[in-house]
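Every protein chain but one is kept in place in this view of the complex.
In this document, chain identifiers A and B correspond to the written order of the chains, with residue numbering beginning at 1 in each.
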Amino acid sequence: MSRQQVQKLAVGIITGVAVLVVVPIVLVILMIVVMGIGAINWEFLTAMPTDGMKVGGIMPAILGTIILTLGTALVCMPVAIGAAIYLAEYARDNRLTRWVRLAIVNLAGIPSVVYGLFGLGVFVLFLGFGTSILAGSLTLGIMTLPVIISTSEEAIVAVPNRFRVVSLSLGATRWQTIWHQVLPQALPGIITGVILGLSRAAGETAPLLFTAAAFYLPELPRTILEPTMALPYHLYVISTQVPDMPLSIQYGTALVLLLFVLSLTLAATLVRTRMRRRREW
Amino acid sequence: MTIPQTDSNPAPPPPPVDQPPQRRWGEFVIERLVLIAGVSTILIVGLIFFFLVREGLPAFLDVPLRQLFGDRWYPIEGLYGIWPLIVGSILVTVVAIIIAVPFGLITAIYLGEIAPQWQREILKPLIEVLAGIPSIVLGFLGWVALAPIIQQLGAPTGLTAFTGSLILAYMSLPTIISISEDALYAVPKEYRDGALAIGATQWQTIWRVVLPAASSGLVMAVMLGIGRAIGETMAVMMVTGNAANIPELSPTMLFEPVRTLTATIAAEMGEVAQGSLHYTVLFGIGIVLFLITFTVNSLAGRLVGTQTRRKRGQL
Partner (left out) sequence: MLPKISIQDLYFTYDDGVEALRHFSLDIYANEIFILFGPSRSGKTTLLRLLNRLTDLIDKAEIRGKILFNGQDIFARSVNVADLRRRISMVFALPTPLPGTIYDNLTYGLRVAGIRDKAYLNERVERSLQQAALWEEVKDRLHQSAFALSGGQQQRLCIARSLALEPDIILLDNPTSGLDPLSTSMVEDSLEELKEQYTIIMVPHSTQQAARVADRAGFILDGELIEVGVAGELFTSPKNQQTDDYITGRFG
């Protein structure tokens, strides 16, 4: 084979493989939409499940996921953004900083089910929160930390250094500089990172298995010390644990979960492009 | 204290510019809080390990090590051999990586070197969408759609190691693609131009110049892909059949059900009594998982190297 033939063949194969990777993504989404759209109606979204969850809606699971996502945000945002500010603005190149970075890399790599074990050991048992929204939010919040720290740090570092120098030269202190100049400029990036992190958390199942999730609840939880249903766990339950579950309800639940998570992703992307366009520098 | 002002200033004296003391105190507190937030990440890793050990250490003390790493996992009969689970995890992960790495790498090459701009603008968001699909949804599709197909291919059941590997490979793709792409992107344009200028074809340039230059980043992509795959729980639990057996070394070994470390924890923790031997063994498995991912990620983290810091004084 000549070099040109090899070149053509190689490009052909590479293109083919790329198609093979990308097409199933579209198929997966199409399949869930097509199979699930029939199940979705007002009742499905707003009613309690009845008759062994085979009839009625999935409202408690939707609500549970929303509440857990909000709880996750409350838990992780202060710590994550604080840590990002520390790394981007204060940390010197020393051993402590290297340890913090190593810790973040490792937090990002710990399997979600191990976070579940941790949540069970600390929040459910040791601190006595029981299987509850509180324990689940704390577990998910800690799991989401590394994602939000990394994206927020990136957003902060991306703020041009001249704004910092000018602000300091005008007599602002270090924190005033961060508060008045750096954070406002980094905000779109931070918000994007937070929403993306939350979209991951919203789709997680394993950390909730032993910390927050309930198989079936006849009533909505009234306090954060009660367990809750959640969309991902509900999908797991109705597809593998309950026999003779109508397929349309399974696909419908998968579709609602997918829409919830992807709309968060989309929101993050919109925030990023919208606020970038408004930026002056 | 402030710097004394000379009286050569003819303008009316400005309001005092001394900072009120409580403000500087507040600043001190905020800076401490930020530091604590940063250091808390170390603390959390330590706490996670501490609680895993606290709950799981008895497993290593109460179960004889030979039995613990033995090949029979029958908790009902008091047999806690985690060897089949380790083999299951390794089998599923290795096959997933063998599938995902070439596909991910080639897709990254396509995106970085071959695809025209308009295709990139469509493909990249699509891959981000894939990264955003919850693992439970992919597991669900594996369960209702992929498993029946595998079964029709002749396997006794559709819930096999191979089914798990396929789903896992697909889930690892976004990680591998995006890190490989970064690695390829970091190769200086001059390398490519130089190769093309001496008459190399585009493929020769990619194969002989770009890939070797990007190799360390590509190794990292593989490692983080492994880290991601070995920790995956729900999807794997749904599609691998969850039988704690060690497949015989044979051509069809991939088409037997297996059970992974992660799936074992997820499936059984809900049913055990706190403090029972079974409970501590499940935490013991958590320790094993923690140590595996800790090692993989620390190695990958070292590859990243020291980030280049901006010079603070410069505009």
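By definition in this document, a contact is a pair of C-beta atoms (placed from the backbone, for glycine too) under 8 Å apart; a residue touches a chain by one contact, two chains touch by 3 or more.
Quick caveat: nothing in here was measured; it's all calculated off a predicted structure.
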Selected from A:Ser132, A:Ser150 or A:Gln185 as touching the chain missing from the view: A:Gln185
Contacting the left-out chain in the complete assembly, out of A:Thr15, A:Thr97, A:Gln176 or A:Ser248: A:Gln176
Touching the absent chain when the full complex is considered, from A:Leu168, A:Leu217, A:Leu259 or A:Met275: A:Leu168
Residues belonging to chain A that touch the chain removed from view: 92-93, 162-163, 165-173, 176, 180-181, 184-185, 279-281
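Convention: only the chains that are shown with their structure count from here on.
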Chain A and chain B: spacing of chain centres that average the CA atoms, whole Å: 15
Chain B residues touching chain A - in the complex, by the definition given at the top: 17, 19, 24, 27, 30-31, 33-42, 44-45, 47-48, 51-52, 54-55, 102-104, 106-107, 109-111, 114-115, 123, 125-130, 132-141, 143-145, 170, 173, 177, 201-204, 206-207, 224, 227-228, 230-234, 238, 262, 265-266, 269-270, 274, 282-283, 286, 289-290, 293-294, 296-298, 300-301, 304, 306, 309-315
Residues of chain A that touch chain B when the two form their complex: 3-4, 6-7, 10-11, 13-15, 17-18, 20-22, 24-26, 28-29, 31-32, 78-83, 85-87, 89-91, 93, 96, 99-118, 120-122, 125-126, 142, 145-146, 149, 157, 161-162, 164-166, 171, 173-176, 199-200, 202-206, 209-210, 232-233, 235-236, 239-240, 247, 250, 254, 257-258, 261-262, 265, 269
